[in-house]
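Reviewing the structure listed below.
Missing here: one protein chain of the complex. Every other protein chain is in place.
Take a look at subunit A:
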Amino acid sequence: MTDSVKDKVIRIIAEQAMLEPSDIEMTQSLQDIGIDSLGLVESIFAIEEEFDIQVPFNANEPEASEFDISSVAAIVGAVEGLVAAQKS
């Protein structure tokens, strides 16, 4: 069975934070996990590469981006949306 979007996103975030996937909680923000702004940009790059999608994210104003990065759960949800939109 292939990994779900959620598993893959968590694996990318965990790798960026140098943690085990089991250490990541869905309610945590990237800040909680210890990922800084450069780490965020690198994670988004890894997500784009993994799913072959375009993530609408502008590092100048992360809050105003359509892509919700407020928590791990939000990121997973946003990526699931992008993956679904790509398939349709």
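To be clear about the criterion, a residue touches a chain if its C-beta (ideal position, glycine included) is under 8 Å from a C-beta of that chain, and two chains touch if they have at least 3 such contacts; residues count from 1.
FYI, contacts and distances are computed from a predicted model.
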Listed names "ABC transporter permease", "Nodulation protein E", "Aspartyl/glutamyl-tRNA(Asn/Gln) amidotransferase subunit B" or "Heme lyase CcmF/NrfE family subunit", matching UniProt entry of the absent chain
"Nodulation protein E"
Where subunit A meets the chain that is not shown, the residues are 38, 41-42, 44-45, 48-49
